[in-house]
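Here is chain A:
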Amino acid sequence: MTKYRVLAGPEGYLPPAAACEGIRLPDVGWALIEGRHVPEQEALSAIVDKLLSAKRPFFFPGPNLLWEWKEGVAEKASALRKLADTAGARVIPMPDYRPKYPMINPAIEINPNHPNLTIWHNKIDVCVLAGVHCHYANVALKIIRGGTDCYTIAICGEAGHEDANITLRNAGIPQIEALTAMVAERRRLC
Partner candidate 1 sequence: MPEQKVVAPEFMFTEAAREEQFITGSEAVREAVRRANVDMAVSYPITPQSESMHLVGDIWAEGYIKDYYRGENEFAVMSAVAGAAMGGVRVFTATGGPGTMRALEMFPTWVGARLPIVCAFFTRGINSPLTIQPDTIEMAHLLDTGMIMLHAEDAQDLYDMILKAFIIAEQTEVHIPVGVFADGFFVTHTRDKVRVAPADIKLPPYKPYSAPVPVMDMENVPFRQMRDPFVMKSNYVSYAAHASWQQEVLAAAERARPFIRQYLGGLIEVENEQADVLVLAGGTAVCQSREAIAMAREEGIEAGLIKIKSLRPFPGEELRALTAKAKAVIVPEFNRVGWLSRELRNVVQNPDRVVAGPRVFGGMTMPPDLILSEIRRYARE
Partner candidate 2 sequence: MTKKTSIRMSGLGGQGVVTAAHILGSAATRDGLVSTVNPFFGAEKRLAPAESYVRVSSDRIFERGEILFPNVIMIFHPHVISLGKCYTMPFFAGLQPGGLMLVNGDSAPELSQDEREALKRLDAKLYYFPATKLALEVGGTDLATNMAMLGGLIEITHIVSWPGITDALAERFGGGKFVASATTAALDDALKSKYEKISQLLEQNMAVMQAVGPTIKEVTF
């Protein structure tokens, strides 16, 4: 078993891909917290903890949730937005993946090829990626881990991301709504 842990950075000039350090994607019903396999429920709680203890939590919705390109997307986007709002997080979109010329405006957008500009500019300490195609999500997550101390959370509809500090897999509206309910409940208690 690998000793490598997927912790918040800055890890260094070029951090390794977690998969190459022996981190395996979780099975269905499971999730990863910093590279450890945990039941999904445990990861949901950890996400809530992170969101509520963050100074500046941000959500980065990707193109799959920004554009209504197929059925079911609008509902999932609304659920995610509700989660962000309930958690008091701001939202910065990743509308596409091009290497933008001349450069992005880090106050209002994020790009997978150089996500750190947005994270530094907005002093983001916890971020949530959702609706980003897996390849670009992984690229962004590695760069964030390398150059920032931002804690990364991936809500992934496919198999998840070893490179995120916390990742869900096969996550849909039920998981997002569960998170929203948990956040609301914790807020109510405080």
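With respect to how the candidates were assembled, all candidates are chains of the complex that A comes from, given by their letters.
Quick note on the criterion: a residue touches a chain if its C-beta (ideal position, glycine included) is under 8 Å from a C-beta of that chain, and two chains touch if they have at least 3 such contacts; residues count from 1.
Note that this is a predicted model, so its numbers are computed, not measured.
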* Using the touch rule from the top, find which candidate among 1 or 2 meets chain A in this complex. => 1
* Note which residues of chain A are touching candidate 1 in the complex, please. => 14, 16-20, 24-25, 63-64, 66-67, 69-70, 95-104, 112-114, 116-117, 133-136, 138-139, 142-143, 146-147, 158-160, 162-163
